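Okay, here's the structure, questions in a sec.
We show some of the complex, not the whole, and keep each chain where it was.
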């Protein structure tokens, strides 16, 4: 397991608990770090003070090595909230990447739900596995080295999230695996991918909506309040579609 | 329990399941609606087709009567994601209002976690209770007709969210009830409240951050892609603060 370590200037790091930790202010002993129940101030052998706490997933994502582009927490947050998933939900994800979204989904569906996460690149799955393990979330996720364009093995899904170069190729394969009322979500950096995905949706999908999420942070001090000078202007477009009709299902009445 | 009913033009309503439903296209029988396991197309006695599904919390919030200003799902989403709460978390909320945020929190912490929601206005608590019951979430929430400015009864909290006119008055009372590493979040429509809250935070709180969340929706069709003409420009400022030091706790080392 990992701990979050903060120095007196608020600088964060995610640290391992299995060995002595060498910091710029001296050594924190393995024993101190390993006391899992403990959160609070801690001192190095030189007496320099740090704070140790359990990292949130957002702490971890902020600091983890990102060998590929990830879906950021601001976007994961709205995917999770607007589709209504929660503890017990069954969620498919493709591709896994380095697990930026997977971590957030796993934390949402635990302990009874499951995330089925597809990727064809084994190096990504290795990275994802490491990240999930370090946050104690590996048991809620099935990492699958398989091509989602060939279709999923699961069914009765509450949500399927696509972060793929050609998400439109996965729609028909995923449709039968979704619950009625469930969501198909696609995340794409460019408007072309977004458009092609939306236009490829069959009439079984309704309530189609594409959004972008902007987070602006503020500087608040006694002297002045103002938005920070710079912000992230774009990550990706998020499209939501809901399975609300199925020609192949027999209708009541 | 409630169901989500959509007509062929995508118009949504949240309907009761305990009685025959009279629509603009004829009657849907109580029996058809009551079949809780069923989601799918359904026809009135006149043969007009509707779709019925389990509403998400966002569906419900969109359609519920809002007798007071609520925290909207876009903001609830980031409060939940950035504080890392999940199934099992212990969350305090004040005030309850008509449960816009409460519904989202309850869905996040269930089944083992709890939301402790304070409000001094009994009419709000009645409304909140109704909303929680209709979404089957009442058992995860303790509604408390009590003044948070007098302090909470709970402790070991992962998160406390304030939607109060004077959030600064609650800080000292809540501090001892938060876990080390836990979050205090305040939501305020105006920058004055936000500033006063931030400046009132004692040094026990660190990693202080204020944000605003903007969601822009797009129109995507074969002919043209463009952002919609209008958007919500403002709901509230969200301030996050993390309990990371406590002078009253004895320090290790």
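Here are a few things to note about the model shown:
Chains: A and B, in written order; residue numbering restarts at 1 for each.
In the analysis below, a contact is a pair of C-beta atoms (placed from the backbone, for glycine too) under 8 Å apart; a residue touches a chain by one contact, two chains touch by 3 or more.
Everything numeric in this text was worked out from a predicted model, so none of it was measured.
The complex is a homo-oligomer: every protein chain shares one sequence, and counting across the whole structure file gives 4 copies, of which 2 are shown.
Just so it is clear, only the chains that are shown with their structure count from here on.
In this assembly, the C-alpha centroid of chain A lies 20 Å from the C-alpha centroid of chain B. Taken in their complex, chain B has these residues touching chain A: 4, 6, 10, 12, 32, 38-44, 47, 49, 51, 53-54, 56-59, 73-74, 76-78, 80-84, 86-87, 104, 107-108, 110-111, 179-181, 191, 194-195, 198-199, 206-218, 220, 222, 225, 237, 239, 242, 244-246, 249, 251-253.
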